[in-house]
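Worksheet: one structure, shown below.
A single protein chain has been omitted; all remaining protein chains appear in their positions.
Think of it as A and B in the order they're written, each chain with its own count starting at 1.
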Amino acid sequence: MNTRKLRDLIGTKTLLLITLFVSSLFFLIFILLLSRSLLVLESHSIIEVLFSSIWNPDAGQFGLAAIIVDTILVTGFALLIAIPISLLSAIYIVEYAPRRLRKTIRPFIDVLAGVPSVVYGLCAFLFLAPFVQNVIAPFFGAQSTGLCIFSAAIILSIMVFPIIISLCIESFDAIPLSLKEASLSVGATKWETVKKVVFRASAPSIIAAILLGFGRAFGETIAVNMVIGGTIRLPSSLFNPGETLASLIASKYGELMSIPLHESALMLVALILFIVVFLFYILGFLTLRRAKKRWKY
Amino acid sequence: MNRRTLEERLFKILMVGSVCIVIGSLVVIFGLVVINGASSLSIEMITQTPRPSVPGDPPGGGILNAIVGSLLLALPATGFASLIGIGIALFLQNDFLHPRYSDIIRFMLDVLWGIPSIIYGIFCLMIMISIGMSSSILVGMIALTLLEIPIITRSMDEAIKMVPKGLKEGAYSLGSTKIETAFRVIRRQAFPGILAGILLGLGRGIGDAASILFTAGFSNRLPTSLFDSTATLPTMIYNLYSTPLGQSKAFAAAFILLMIVLIVSVLSRLLTRRFKKHIIK
Partner (left out) sequence: MENYQIETKNLNVQIQKNSILKNINIKIPAKQLTAVIGPSGCGKTTLLKSFNRLLEIQDEVNISGQILVDGENILDRKASEIPDIRKKMGLISQKPYPLPMSIFENVAYGLRIHHNKNAKELAEAVQYCLEEVGLWNEVKNRLHDPASRLSVGQQQRLCLARAIAVQPEVLLCDEPTSALDPIAAQQIEKLLLKLKKEYTVILVTHTLRQAKRVADYVIFLYFGMVIEQGTADEFFNNPKNPETKAYLSGEIS
């Protein structure tokens, strides 16, 4: 009896310790990144770093504006493509597709969510980029090597599909049949029901899905790095090469240990990545909680 | 009336179009990897390490070092992450912790899940440098473990949340302690979900390149100790994709990765289904 109680005590405390350790990881990462990026912030004001577009480590210039613009373009464009397509696909799969299709499509989407980003990158580099170079860019009257913001956004949107779709399918599936019946029985069409009831009732989950998709697109390093071209200049079109925050780190990691100031600047980039993802999660968390309180079903 | 049916039709067309785009792009990617991968796969490819190229002679050999490296990194990392994950997941249940605190921890784990894997890479690299180590299997393993912990923990947590309250109450009313209930009853009931979580973590870990790019380094030889740097399948692809001569190796690696992901996914589905039989609904 006593040993059981002792075991219970020890077990509980061990679990507490592990939990505390992992939770503190969150702060550890933040503090480490912050302390490492202080060096560059001592000699450069944050305004200068964020709004100058000149990135020239050898001359001690670390302007991130071009990279930030590229990141916004790539992420925004990817989500602009991925969100409507994913939502429409998910609603089709749940509400309209024949049963057999619905059952086969879901494991398929799960597998796709698990395909490593480097595989997407490989395909994008070898097939999407030439296609953009030879077909899409000329179609818009632009010249491009194919390694550009546009290609990165396209491959990112493909990577985001399975994430948004599978989460949306889950939440659409969870909507009680009776709620849909309530709408249908006043004479709404199926689409009206989807538009006004299904989308609204699952709004919190849709938001969560989009935020996760954002996180994936925003932080994707390898696949973007493989197709974006790696040029740090303010882009004038989507067919220009660029560099995103995450891909910059991967491109420059070889030089990480050479110049302290350069290393510190890259740490600052990592810190920005971390903070933005964190802010978006907070935002998502708050909207989710609010929406859940407001629209229960 | 007419406008309403028209709107429905229009959106139905859009929906079908979207599904076609999604399935189409995914089929294309799968097709490309399978076709190119299968054609470059050979016995040599999976049983030999890369041969350094002699000028005028295409580089030969295989990607054995990457296969071994991937397994050496991902399997132990998944093991550690699962051990830690199950502990935390059980601890997050209301029996141990006030829901307010467990929700905060859940939120932190979600953020940790969401932050780009490159940050884990940087984090471990910084620590590695400051304690005077160099890129090695050990550091890469730690990076992957950290990356997998939030994934595995949260999946397990969600699975354990589904355990009916009555089952727990039943165990307590028989006089079990919290730890006994957690490890004997809940773990067993949530087993399929726990397994699915572990497999999810394994899939993510084995395919991630960004976190091990700096921490595991790269080597053309088979590692002999924990402190050797090693190639992995993803970093092999990343190093070779742009060189025309390396592309067959890159595709072979991509093919193997894809197969691993596929097997993991099918396995998790089968196991979940099999173990669901013993679950009390």
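Points worth noting:
FYI, contacts are C-beta pairs under 8 Å (C-beta built on N, C-alpha and C of every residue); 3 or more make two chains touch, one makes a residue touch a chain.
Bear in mind that the values here come from a model prediction, so they are computed numbers and not experimental data.
Summary of contacts with the chain left out: across A:Ala201, A:Ala217, A:Ala246 or A:Val276, the touching residue is A:Ala201. One of A:Thr189, A:Ser237 or A:Ser251 touches the chain omitted from the figure, and that residue is A:Thr189. One chain is missing from the display, and on chain A it is touched by residues 99, 176-190, 192, 196-197, 200-201, 203, 294-297.
Rule of thumb we're sticking to: only the chains that are shown with their structure count from here on.
In this assembly, the C-alpha centroid of chain A lies 17 Å from the C-alpha centroid of chain B. Contacts from chain A toward chain B in the complex involve residues 4-5, 7-8, 11-12, 14-16, 18-19, 22-23, 25-26, 28-29, 32-33, 36, 84-86, 88-89, 91-93, 96-97, 105, 107-108, 110-112, 114-123, 125-127, 158, 161-162, 165, 189-192, 212, 215, 218-222, 226, 246, 249-250, 253, 256-257, 266-267, 270, 273-274, 277-278, 280-281, 285.
Those residues of chain B that touch chain A in the complex are listed here as 4-5, 7-8, 11-12, 14-19, 21-23, 25-26, 28-29, 32-33, 84, 87-88, 90-92, 96-97, 104-105, 107-112, 114-119, 122-123, 125-127, 129, 146, 149-150, 153, 177-180, 183, 200, 203-204, 206-210, 213-214, 234, 237-238, 241-242, 247, 250-251, 254, 257-258, 261-262, 264-266, 269.
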